[in-house]
Structure formats: C-alpha cells, structure tokens
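A short worksheet on the structure shown next.
Only a single protein chain was left out; the remaining protein chains are all shown in position.
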Amino acid sequence: MDGMNYLSFAYLGMIAAIAVWTWTIVSRSRSIEDRLAAVEASIGIDPAQADELTK
Amino acid sequence: MAESLLSLVDLEVRRGMGIVISGFNLEVASKDVVVLHGENGSGKSTVIESCARLMPLEKGSVYHHGSLVVDSEGRRNLAKYPFGLTLQRNGLLGDETVENHLMTVCALSDMKADLLPMLESYGLAHRRYDRIGQLSGGQARKVAVLAGLLPAMVSDEPRLVFLDEPDAGLDERALAALVTHIELLRNAGHAFVIASHNAEIMQCATRLHDLETETKQPHTDGSAWKSVGIKEKRGLVSTRTGHRYLRSTRAGLARNGLTALLAIGTLLAFIDPATIDDQTLLFGFVLAPPFAAGLAGDPVVYLMREQRSVDWWRAHVNRLPSADFLAPTLGFILAALGGVLFLDGINWELSLIGAGILWITLTCVRFIELSTLRLARPNAVFIKLLVPILILPWALIVEYAASM
Partner (left out) sequence: MRTMRGRSPEVLLFAGFVGIASTLYLAFNWAPSVSINAFESPAAQRIFYWHVPAAWAALIAFTVLFIGSAMWFFKRNAMGWKLHVAGSEAGLACGLMVVLSGCIWGAAEWGTPWDWSDVRLNSFGLLTLLAIFLVLGRRSQPDGVETRDTFAAFGLYGFILVPLTYISTRIWQIRHPGPVGGIGAEGSINGSMRFVVLLGALSFTLFIAGHMLVSMRITDMEQRLERAQKRLDGGN
C-alpha cells in the first residue's frame, strides 16, 4: 500500500477510536448521574456522605 | 491464673468497605471454650480468621501463647505452637486422601498418630484411603473438623483450636462426637474459640460471646483427653506436601508439561531446524518450552485454590506447598529435549539455563497469583495480562546464551 494511503487509514482509525472512547466516557458519566439522581431523590440522601471510608 | 493462650488486643478489621469489628478484646486461657454466637454478619468468622492470621488488621494485634502472630503494622509471624483450624469452607484438597490430609496436619505439629479411633468416632474409618473429592459434603466436613481438632488431640501441651461453624453439615453421630471431643480436650487443658449457633456446642462453652457482651457458663472438669501423638520430627512439610499433590494429580505434567509440549509441537509444525543457521533463533526455540511451562503457573497453587485450601495453609505456614523441585527438573528435561530436536544434541549448559528459566518464571507467576488471593473473587482477575513482563528478560537470556 502506498505510504500516504497507509497513513490516512491509520489516522482515520485512530481519530474514530478516540471519538468512540470519548463518547463512551461521557455517556457512562451521564448514565450513572441519572441513576444516582433517581436513587438519591427517592431516599433523600445527602451527597456529602459519599465515600466515608477513611473516617 | 491460667496461662493466656490467645490475646486479641483492640482488634479492628474491615471487610469490603465496612468495619466489621472494632475495639475487640479477648483473652483465652487454658480450659476456655469461647463460643461466638452473634447474628449473621456480626463478625464471628472475621474473629476466627484474625486469630488464624488470615485477616490484615486495621488496628490491634493477636498473640498466641504470649507471642505476637499478627498486628496492624503488617507483622505476620508463625505461631510459636501449632494450632487447630477449621474454616467455614473446608480448606481441603479434593485429590488428597483422608489419611494423607490428616497425617499432614499431624506432621505440622511434628507428630504422628494412629488415626483409626478418631476416624471411627466420626464414621469415616471405611473412607480412610479415599480421596476427599469422592466424599459427600457432610463427610468432607467431618474431615475438616477432625483436622481442626488433631493438633490438640496429639499434644500433651495446651493448644488453641479455632472452629468456624463446625456443626454445619454434620450428622447427629458426628455432632455428638464433636461435642465429646471438645469436652475431653478442654478438660485436658486445650482452649477453643468456636463460631456457632448450635445449642449443643453452646452447652460446651465456658464463655458465650455475642461480640459485644460475654456471659460466663459454669463448668465442671470431667475426664480428660489423653494425647494420642507420638513425636516424629519431619521437616519440609510444605515441600513434601506440594510434591505429593503433584504425584497424586499429575498436575505438573498436565498443566506445565503439556503447555511446553504444545509449544514444541507448534514450533516443529512450521520450522525445519536444519535449515536455520541463526544461533540465537535456535537457542530461542530450545528455551521457549521451559518458558511456556513456567508461564502456566505453579500447579500446586492452582490445586490449592479449591475450597480455600490455600487459606488453611497460609494460616499454618509461611511457605506454602509448591512445585519447587518439579520446576527445575522439568525445565532441564524440556531444554534437553529441545537440544535434541533443534540443535545437534543435548546441550548441558542450555539445559541448566532451561531449568533456571522454568523455576524463575514459575516463581514470578506464582508471586503474582498469590498477590490476588485477598480479593473477593481472585479467579475473576486476568493474571496472565501481567506475565508478558517476563518475556523481555527471557529474550535477553536467550541472546546472552547465544553469545556465550
């Protein structure tokens, strides 16, 4: 394969991969945010109580 | 005042994200039978496992016979005297025979004993030479309970015995035998910490503890157990046990040997060694099978994952059973075979290097595997993702060997 074509495929593949990755993180964040809001609202938890392990 | 056999001082232990026990103190003297009977999740098993040095402590320390065995600073010393332990899961290896397992327990106390009377009292005499894997769940539990009692049964001196839910799965006859043994051994001066809700076992208690408050129960001394042990000093129990496991299961050959043979077969399927002049490449072919066999990991550790057997061993020894001698022997044979197949004949120096490669690789993989044992689901992590770290050192050794 010609050098520039090889490079184009590599670049397009990498850009696509990083776009998918970015989208995955953001959608994971949104999904858990929605679940958390629903559960916390149902029991009236104070968000400040999160991760109290070190106490 | 009787000698303190066990001291738990200001114990704090976590499981998961929560503190299970905190500020817990307990003194256990000779002739004490402490029965922990708190509700589920109150920390009974955590106390037993802390006593047996299986739990890392957030705070506090554990002493056996006045000597520190584990503390929150990470010290973890061997107990001065052997102790009995029955975990909630049996800690047995399915490929061991009943007799071999119990003899190993005796050997950890530097003792031997005629096991037949004890086996008879639990209805196990006819199963003496059977593999534990062939027993029913209840029978296997009896073996685990008897293994927990044995260090006290073979000793003239007071010993500690930790039993976690020993009654679970026992039939009436075995439960009666257990209660009798607890009474007799207590009268002989041994001490027990038992987690149980069973009414008959609670009757044996001199102290009932719900992990918050303690109630004393009056007890009168009756007839005492007479030790059945005969002194027999046998060193290297871990090593001998590891190799007995390997002999009885052939796990070393099935896992490591087969992996190496597959590597050789794969290489020979595509390569004609006679057409290759590159010395480094040929040496790589010779040393690849011992390396592949090492990457398969320690077969004894693999076997001991069954039924928390590895935890039972970790409580008793600092050096777990392993495939110490198998590794260099197999490595030597594989590299010698590689010499015949890929070079002009056996290259003795290369065979020795092969022995070293298999031993070092296996030791490293074993270290990584044992590092994950504290996890709730150790089999769910992908240990093999980390083993490529060994490929570069292997490649450097091959290059070095070729340049020699």
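In this document, chain identifiers A and B correspond to the written order of the chains, with residue numbering beginning at 1 in each.
The criterion applied here is as follows: contacts are C-beta pairs under 8 Å (C-beta built on N, C-alpha and C of every residue); 3 or more make two chains touch, one makes a residue touch a chain.
The structure presented is a predicted model; accordingly, all values stated were derived computationally and were not measured.
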**Asked** Of the listed residues B:Ala199, B:Leu385 or B:Met404, which contacts the missing chain in the full complex?
**Response** B:Leu385
**Prompt:** Of B:Lys216, B:Lys233 or B:Arg377, which residue touches the hidden chain?
**Reply:** B:Arg377
**Message:** Tell me which stretches of subunit A touch the chain missing from the display.
**Reply:** 3-4, 6-8, 10-11, 14-15, 17-19, 21-22, 25-26, 28-29, 32-33, 35-36, 39-40, 42-43, 45, 47, 49-51, 53-54
**Message:** Touching the absent chain: which residues on subunit B qualify?
**Reply:** 14-18, 56, 371-372, 374-377, 380-383, 385-386, 388-389, 391-392, 395-396, 399
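Everything that follows uses one rule, which is that only the chains that are shown with their structure count from here on.
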**Request:** Could you tell me the distance, in whole angstrom, between the mean C-alpha positions of subunit A and subunit B?
**Result:** 42
